[in-house]
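A protein chain is absent from this complex, but the other protein chains hold their places.
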Amino acid sequence: MEKTVREQLLPIEKVFRDPVHNYIHVQHQVILDLINSKEFQRLRRIKQLGTTSFTFHGGEHSRFSHSLGVYEITRRICNIFARNFSIKDNPVDGWDDSNRLIALCAALLHDVGHGPYSHTFEGIFETDHEAVTVDIITSPETEIFSILNKVEENFPEKVASVITKQFPNPQVVQMISSQIDADRMDYLLRDAYFTGTEYGTFDLTRILRVVRPYKDGIAFTTNGMHAVEDYIVSRYQMYMQVYFHPVSRGMEVILDHLLKHAAKLYQKDANFFQLHSPLLVPFLENRYTLSEYLKLDDNVLNCYFMMWCEHPDPILRDLASRFLNRRPLKSVKFVANQDEPLIAEMTEIIEKLGYDAKNYTAINSSYDLPYDFYRPNQKSVRTQIELMEHDGSLVELSKQSSLVQALAGETHGDERFYFPKEMYQPASDLFQDDTRLFASYIHNGKIINPNKKSN
Amino acid sequence: MEKTVREQLLPIEKVFRDPVHNYIHVQHQVILDLINSKEFQRLRRIKQLGTTSFTFHGGEHSRFSHSLGVYEITRRICNIFARNFSIKDNPVDGWDDSNRLIALCAALLHDVGHGPYSHTFEGIFETDHEAVTVDIITSPETEIFSILNKVEENFPEKVASVITKQFPNPQVVQMISSQIDADRMDYLLRDAYFTGTEYGTFDLTRILRVVRPYKDGIAFTTNGMHAVEDYIVSRYQMYMQVYFHPVSRGMEVILDHLLKHAAKLYQKDANFFQLHSPLLVPFLENRYTLSEYLKLDDNVLNCYFMMWCEHPDPILRDLASRFLNRRPLKSVKFVANQDEPLIAEMTEIIEKLGYDAKNYTAINSSYDLPYDFYRPNQKSVRTQIELMEHDGSLVELSKQSSLVQALAGETHGDERFYFPKEMYQPASDLFQDDTRLFASYIHNGKIINPNKKSN
Amino acid sequence: MEKTVREQLLPIEKVFRDPVHNYIHVQHQVILDLINSKEFQRLRRIKQLGTTSFTFHGGEHSRFSHSLGVYEITRRICNIFARNFSIKDNPVDGWDDSNRLIALCAALLHDVGHGPYSHTFEGIFETDHEAVTVDIITSPETEIFSILNKVEENFPEKVASVITKQFPNPQVVQMISSQIDADRMDYLLRDAYFTGTEYGTFDLTRILRVVRPYKDGIAFTTNGMHAVEDYIVSRYQMYMQVYFHPVSRGMEVILDHLLKHAAKLYQKDANFFQLHSPLLVPFLENRYTLSEYLKLDDNVLNCYFMMWCEHPDPILRDLASRFLNRRPLKSVKFVANQDEPLIAEMTEIIEKLGYDAKNYTAINSSYDLPYDFYRPNQKSVRTQIELMEHDGSLVELSKQSSLVQALAGETHGDERFYFPKEMYQPASDLFQDDTRLFASYIHNGKIINPNKKSN
Partner (left out) sequence: MEKTVREQLLPIEKVFRDPVHNYIHVQHQVILDLINSKEFQRLRRIKQLGTTSFTFHGGEHSRFSHSLGVYEITRRICNIFARNFSIKDNPVDGWDDSNRLIALCAALLHDVGHGPYSHTFEGIFETDHEAVTVDIITSPETEIFSILNKVEENFPEKVASVITKQFPNPQVVQMISSQIDADRMDYLLRDAYFTGTEYGTFDLTRILRVVRPYKDGIAFTTNGMHAVEDYIVSRYQMYMQVYFHPVSRGMEVILDHLLKHAAKLYQKDANFFQLHSPLLVPFLENRYTLSEYLKLDDNVLNCYFMMWCEHPDPILRDLASRFLNRRPLKSVKFVANQDEPLIAEMTEIIEKLGYDAKNYTAINSSYDLPYDFYRPNQKSVRTQIELMEHDGSLVELSKQSSLVQALAGETHGDERFYFPKEMYQPASDLFQDDTRLFASYIHNGKIINPNKKSN
């Protein structure tokens, strides 16, 4: 009986037009049902890139569209594995296609627990999208659980175990989560497409031609080395140029201060929020149910920010309005463990001009590790990318590629000090001396010691 | 002094990365200020395509991104006109570049009065986005007015007069509003890009090469005829395949029923809405100010729909949840003035199964006139597209192009009858006879007379 | 034994990187052998677009690349048919995959008999590329025959019968040759890509989604109607804007005159050609073998034209040099059966200025019929395009599409009179009166009666 559901194929394949993959092909009734579930439809209301669309206005796509993309790449990998590298022909290293539906479900659902502006929201309200993903998949109250549970007993748990990387088949786990997985491949291509940046473009077709299963996971044939290189470089470029863009981070800082300030005000006077932001209250009170979590989305938060523009507290009003009307904090690079005294001096000037430093300045570090090989002693261990020779032997990627070696094991990014834009463009001449002094700390976009400018 | 503002160019041109036009180039301080105004930033929170993204999931872009695109195309036309067809060299037909800033502002702001889900919302609450656009531009309370008013006295009114087509220079008016204007050109390309459909693609670069000013407006050289043809066909294809997609209309029908039902419930019991949908109340009461209008956006409506899922009225709850969770009504084509009796019979079956026909069925006609020549006696007169010969004489497009002639003067589209999807997929076997009867009215996607099926 | 060869798949699929289809996938040893045959490699030395690259400089691709493309589209159709519409499941209308190799070979080889500048060459030397294609496939002397003949007895003849449309299975025939076949689909996309024109772009993926086999050939589901429409319009646009470009035709006219003049000179004095153009001699003598035909290509002709620049005859020298150095004749549109007397007058002026009319003027008509339905009484009968309803019934395309109806059954193109560019730009002032008179016959790119110019 369960077997029937697992293998229940749609009489006619259903497709979703997709600008990145052309078509998303849905062949299983289970997948179609999951897409139609209300928990999955909710992802339409959560932007994939958060505040990035304030900088790259095209990047307004949702986690819904990304999730379909991850599913589709996974489906294509399964097809290639099933046709060319089936376990029937390769009993040691081959792909067992009975794992297909688990892989597809995990791919589709891997982000289903994301909330609005996750990056920022999680830090403040101590939510954890991965834990919520597992919850949504395994809680009997969700539509998703009901759909998965019809496949076979414990099917929801199996799907969840792929998300938590505990599923026994490493090929399935690495498809969804590794340094070159369906998730990353889709978001790089998708974010590049929608933002209109070409840096994220790499040759997916070529990568799919050289991907190979082996007993401990997924590898790439040696002659595909340059295609993998290209993917790593694209990833690096997207982080440097899109994800870490200083203006988006300037909006993120405002969002962070806004939510924190609301949380603080709630402690003093809960009434306004209970009346005008009811769906956020469980989070302000730090005790929420899954069902409450699932009611949150970008729309709800943005709608509440609109209401907060009328709140009696001037800082809440101002921060909410800055966020809605895109008035980011400005920033300057600095060198950690060196420029902090200078930042302290700059902060003093900012406060002198009437800005509360807690709400109007910030330190923001954004760093990414483009690639790393396996380092068993580190706390966050990475599955390294393996290249496969003709004879099946494996070589770790950075051993073959000097390009990847240059990026491996070293984080890239920068540290920035954020402050009100007004520090640079004084509304009146009144504070001119102060802003002139402030400006003397900045040269070529970096913090300098104004007394040593000559160097 | 005013002159200074008009000509105030940014020290360094500012650009916005755009996937459709590569870069949006901003050269005037006024334009940058308009983009940064809160009324314009609000367009980020209104989707360009309304319910279409329920069918084409990539189509989640906002009116903000479209408005920048219209501005950019207008800017490029101005550049071409100024360089090659200046009024200095062509005193009769040439372009007077002192109109540039007016054209750019009108292009940027032409959609600034749009509200959430305009198409549906306007029908129910009797708002009018064009009138609001004029209001936003000319009301002293807006940031946009302040910015424009610094340019010169009456500048806001001049910009508004382009929107209302009363500006004396027909070249400026037709750039923004005609059968082949910057608005249409941007939305076809943009909607095609984001939805991932290629039908809307035409050769903008080529069209910009053949566009010419003349004393009564804008024309295209004869040797660019095929480029214009291609644009008309693209437009037709986008309407047929994207804008009129039956599933998006099935969601629009739900939205329409949902808002109407809310309006009706408000008459009976205003309390729930006053508490949980405060920003919508002015519209439910049919008296709103500009400032109230500007607080509405997609986020606010969607947030309220989330609250309505808890309303005591089961139909409101159900419709709200169908909208949020994408449960469109299903549909079938019919022939107007012929199949109505059959629809009445089908509606009876639907009601027999417990669905309120008013809330769960609908007739939806979607028709577009891809192109028409000037017909002075019709109520909605169109500026026809003119081709310009080497010697400057003009010929109307459909006289030269058999392709356009085939599309001219005839509306294209269809009429559909919408009903609950459950009529096709009964949840239980109980109603099987009824649903089987219902199904007998449908053949090849059209309504048929079940008693004459053999024909 | 024969069966073995037919089914002999490559151990690992071989791919060719292709800018239009991304990859060309080769799975059969037979196909790889055919590609490597010397008759097929010869297609690398014959441009797909002849003189068109003199206008669109990017269009320098060869028939080799197009032939691979036709093969690839055919392969994809076979895959779709085999997976979804196999004769096993649809005994009446389904696809019998035992025809696959025949279809693939016919697709790959359908143009293998083309010679250099076919369009022009065939007219002069009475060759026929389709007859040669059949010859190459069925003559025991060719490598292609040897490869095909190993598959099974009479396999070469079967493949040839697809080319001549006599193969019994109409699905195979229509894949390769119908109004919407793999050949046309590839060349439209490929020519558009290489020339950099977007008109030829249509949505191949979508067309492949809606293609269906039925017992009398190939149809398209009704809901794919707009995709087929788009293809027809693209085809029309490519003919109007690329294939019929007046400048390319101006070069074709020169080539035609050059070859004709050489043939005439050969009658008088064969010696020069025997010495300096040996591979062309069999054609100048109008008796050639297959082996001689296969030695000709664009390189050989162009090399000979280089030699002819030294021939004692000044007209041959001049025409050869005009061709190599791209000095096309200029042209003007005219109305057939009306403007001939005016052309006679213009020709007189041309001759008066010393140009031999036979070698330096020409009438060139280029017309295409974008689509037609089946008209049994016409000499060139066309297989009409059929749309398939849900219930399997068929409707002819132009019955459903007003766009196609506008193009159906009517040829599009123009008639042009070609003359030396010098008529417009006199080298000296000596002939100014004559050229001024000549110019008076031309207005807005068309021939006019200079005495009635006022009309």
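In order of appearance the chains are A, B and C, and numbering begins at 1 in each one.
Convention: a contact is a pair of C-beta atoms (placed from the backbone, for glycine too) under 8 Å apart; a residue touches a chain by one contact, two chains touch by 3 or more.
This is a predicted model, so every value here is computed, not measured.
S.K.: Could you list, sorted by label, every displayed chain in contact with the chain left out?
M.R.: A, B, C
S.K.: Among C:Leu32, C:Val300, C:Ile343 or C:Leu394, choose the residue that contacts the chain missing from this document, as touch is defined above.
M.R.: Counting the whole complex, the residue in contact with the absent chain is C:Val300.
S.K.: Looking at the full complex, which residue from A:Leu148, A:Val172, A:Met185 or A:Val233 touches the chain that isn't shown here?
M.R.: A:Val233
S.K.: Decide which residue listed in C:Pro91, C:Gly123 or C:Gly196 touches the omitted chain of the complex.
M.R.: From the options C:Pro91, C:Gly123 or C:Gly196, the contact with the absent chain belongs to C:Gly196.
S.K.: Among A:Asn36, A:Thr347, A:Gln405 or A:Ser440, which residue is in contact with the omitted chain in the full complex?
M.R.: Reading the full complex, the residue touching the unseen chain is A:Gln405.
S.K.: Could you list which residues of subunit C touch the chain missing from the display?
M.R.: 16-20, 22, 36, 38, 41-42, 44-45, 53-54, 56-58, 60-62, 64-65, 68, 193-197, 275-276, 278-279, 295, 297-300, 302-304, 306-307, 321, 324-327
S.K.: Suppose we count only contacts with the excluded chain; which residues of subunit B make the list?
M.R.: Here the touching residues of subunit B are 13, 15, 22-23, 84, 205, 209.
S.K.: Given the full complex, what residues of subunit A touch the hidden partner chain?
M.R.: 197-199, 201-203, 222, 226, 229-230, 233, 236-237, 240-241, 389-391, 393, 402-403, 405-407, 410, 412, 443-445
One rule holds in what follows: only the chains that are shown with their structure count from here on.
S.K.: Report the inter-centroid distance (CA atoms only) between subunit A and subunit C in whole Å.
M.R.: Result: the chain centres lie 51 Å from each other.
S.K.: Express in whole angstrom the distance between the two chain centres, defined as the mean CA positions of subunit B and subunit C.
M.R.: 42
S.K.: Could you work out how far the Cα centre of subunit A sits from that of subunit B, in whole Å?
M.R.: Centre-to-centre distance between subunit A and subunit B: 32 Å.
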